[in-house]
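With one protein chain removed, the remaining protein chains of the complex are shown where they sit.
Order as written gives the chain letters A, B and C; numbering starts at 1 within each chain.
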Amino acid sequence: MKQAMTPEEIKEEKPYLDWSLSEREYDYICDHLLHRLPNYTEIGLFSAMWSEHCSYKKSKPVLRLFPTKGPRVIQGPGEGAGVVDIDDGQAVVFKAESHNHPTTVEPYQGAATGVGGILRDVFSMGARPVAVLDSLHFGELKNNPTMRYKMEETIKGVGDYGNCMGIPNLGGETTFDPCYNGNILLNAMNVGLMNIKDMEHGNASGSGNLVMYVGAKTGRDGIHGATFASADFSKEHETQRSAVQVGDPFMEKLLMEACLDLIIKHREWLVGIQDMGAAGIVSSSAEMATEGKSGMVLNLNDVPQREPNMSAYEIMLSESQERMLLCVKKGYEEDVKRIFEGYNLEAVTIGRITDDGQYILLHDDEIVCDIPVTALTEDVLEEKSEKRKPKHIIEAEKEAAWEPKIEDAGQTLKDLLNQPTIASDTFVTQQYDSQVRTNTIVAPGSDAGVLRVRGTKKAIAMCTDTNGRFVYLDPRVGGQRTVLESATNIVASGALPLAITDCLNYGDPNDPEIYWSLHESCQGIADACEILETPVVSGNVSLYNENDGEAIYPSPMIGMVGLIKDYDHVIPMRMQETGDQVYLLGK
Amino acid sequence: MKIAVVVFPGSNCDVDMYEAFHSVLKADVKYVSYKEKSLDGFDMVALPGGFSYGDYLRAGAIARFSNIILAVQKMADEGKLVLGVCNGFQILTEMGLLPGALKRNDSLQFVCKDADLRVENAKTPFTTEYQEYQEIKIPIAHGEGSYYADEDVLDELEKNNQVVFRYIKNNPNGSLHDIAGICNKRGNVLGMMPHPERAVEAILGGVDGLPLFKSVLKAGVKA
Amino acid sequence: MTTVRIYVTYKPSVFDPQGAAITDSVNSLGHTEVKQIVVGKFFDVTLDENDLDKVEEDVKDIAESLLVNFNMETYKTEILEEKA
Partner (left out) sequence: MTTVRIYVTYKPSVFDPQGAAITDSVNSLGHTEVKQIVVGKFFDVTLDENDLDKVEEDVKDIAESLLVNFNMETYKTEILEEKA
């Protein structure tokens, strides 16, 4: 397959600008990393790997604010998911991830694949996913049938995927605010359990070891997620092409059972395993090789493909769902294949590990990429951002604090209960299987979901909390409050808070006011985490949540997990008996 | 009494069913793969809930071509106990061991909640530990649970007392005659949408499913 | 190669909640001229077979053993295209 442009044409025409790689970055790649002009495939890989989504180049300085260590933390941020010790050789494994753009564009599939992606992050660690939580934020429902449709489809997408996988939904939140009119938020969290001895890493090392691919075939789905998300919507109508990623929960169920089987029963065959998430094969393979301080050679003709005539660039960047990448010890190729065959899945060798640190791709007998692995993963230019206190906050500080006037408390209560954000969520939670696998002690509808750890007296509590409006008005206190809200939800269920995960949902960070809010609110989250001794063990950043230049409220989501030593101490939220006394604690 | 829980690709309440027999009732239960051809040596087989083959065509439609299905048929013919819950019920209708079919819920939505049921027939080997017309609460969790059969089939079911569980108060899915579970004429094959295996421990919300498990274990002792 | 389209619908006696829901929402969008909407699915089956008798036999078997549930559904077939 011919490259679409020559290196010289790329230098001249600068197509990478459309893929959100800057001229400064391009020059840096040419002059300092490659000492030559990159070809079309290579520059495509750089633009994906150096995107905010993969590199965190904008948000890294902010993420450094978070405390990430603690006596129970076995694995903090950086792997598929965070791992926290819950005694007896067991650990709870969890992470949250956003899928805001895909859900805004195609709510059902966006939500479904959001759930699917976060499950793979957890089971690739060697943990069995035991609960899903979903944090949903929609625009206004009133007089807005499109938003109602999007809401219904989003909920259906979350439900269908988790239900089909047989992973109970243990909680979440559903809020409505005009700031999400043009940009829905879907954050999915997954919690898994494992025996610490089974923990796996996204690692590829050992010259001569194999790179194997398993799961769904590769199509042209979600290529350049970022460009797709911002592409003019109406143009899409006329074409026969679609980059929508479609979820296949049945495939994922097989993949999950097969991977857990392999990890738990045959870990000596395996060097590492990682799911293919954003930026597909390139990000999973380059990250694994970096982790293992290795090089890698992949033959793209061996990658299972769903569509004919895919270019190297398309194969590498495809975001087709339900795929995993494995590094397998030399000599165990056939054994690994046999495990997957047992689940009607085909595992295919697509490459091998080398020790020269180079990332080499072959396609149709040509070398289409030959660059140092770390150029993709570690040499990313961090970007400085400007901060400026938002005008609306400065203005508000000059005014006297607003005092609510309540004339008719009964009416005010009714008005409050009428708010979709506050009204009953049964409509949502009824569509989710919350009991499958029979460990659910407290289902959605309480402060936190509570799940028994089968075979022990232990239980884990979990919840998600977001408070966009609060954070918008006072990012520092809003960030603190959000963590505190989670902690009170966990404590009220009878559990000790252990650690948190997060999704940082914000607008364009190049806007100094938004960056200031991002920084301040994360400082607030960090403050609260320090005091509550709940380190951040995993998380996700979603920037550029805007529509027509209107940003969403800064909306960090906190997902917290707590431990209950004896589930007989679980406290349900409901009033228990007539005649019981009611107390108000605190100020 | 030896019980088999069949695992199809996409089964996901296999654990629920297994643990109800194993941890709660301390019965002799084993997982059996859908690839097996024989259930010899077992006295009962349970087809669990879930999404066999993703329910991608109709729920249960593809699973019924598995090897194990002939063995299930054989158990039914021999008068041994066959229990299908949720997806298992759908498979039993697809393979023709039970009449009728399960359609998409009238609401077009998946529904997970406690359902109020009445035990309409307490004489089957699955229900002897219930009282006739006892009202019970059992969780449901399905998207395709609306029972449908032609008029004459429904008449036949009613006449032979084959409707074992019926929804009361509120029909959650639009099933005809409020049917939640039916058995075959002989009474040794039961299919039901609600999940009795999810109602066997008080800590998880209720124990109204326990009598069903006690009934089958008692039937096993007598047999 | 031959491609056959198999149309599957509910039997007329079976209530179709989806059809009813769609008809309602089309009406409430202002299209009151719409009296009924019946929903069905179709399967385009491409077979490596050109003998039409054989094709008919294969398709009948596939439809009746798997694609159609006679308790609630009926079907029709139509040949879409044949090529060597």
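The criterion applied here is as follows: a contact is a pair of C-beta atoms (placed from the backbone, for glycine too) under 8 Å apart; a residue touches a chain by one contact, two chains touch by 3 or more.
As the structure is a prediction and not an experimental result, all values here were calculated from the model.
I'm checking contacts with the chain that's been left out. Which of C:Val38, C:Leu52 or C:Ile79 qualifies?
Within the whole complex, the residue contacting the unshown chain is C:Val38.
Out of A:Gly219, A:Pro390 or A:Gly562, which touches the unshown chain?
Final answer for the missing-chain contact: A:Gly219.
Consider the whole complex, including the chain that is not shown, and state which of A:His32, A:Arg306, A:Lys330 or A:Lys457 touches that chain.
A:Arg306
For chain B, which positions touch the chain that isn't shown here?
Spelled out for chain B, the touching residues are 53-54, 56-57, 62, 65.
Would you write out the residues of chain C that touch the absent chain, in ascending order?
Residues 1, 7, 22, 25-26, 29, 31, 33-49, 58, 61-62, 65-67 of chain C touch the chain absent from view.
To test your reading of the contact rule: which positions on chain A touch the chain that is missing from view?
For chain A, the residues touching the absent chain are 105-106, 109, 216, 219-221, 236-237, 240-248, 250-251, 306-307, 320, 344.
We take it that only the chains that are shown with their structure count from here on.
Indicate the whole-number Å distance between the mean C-alpha point of chain A and the mean C-alpha point of chain B.
37
Rounded to the nearest whole Å, what is the centre-to-centre distance of chain B and chain C, using the mean of the C-alpha atoms as each centre?
30
What whole-Å value do you get for the distance between chain A and chain C if each is reduced to the mean of its CA atoms?
39
Identify all positions of chain A at which a residue touches two or more other chains, and write them in rising order.
Nothing qualifies.
For chain B, give me the residues that contact two or more of the other chains.
As it turns out, chain B has no residue touching two or more other chains.
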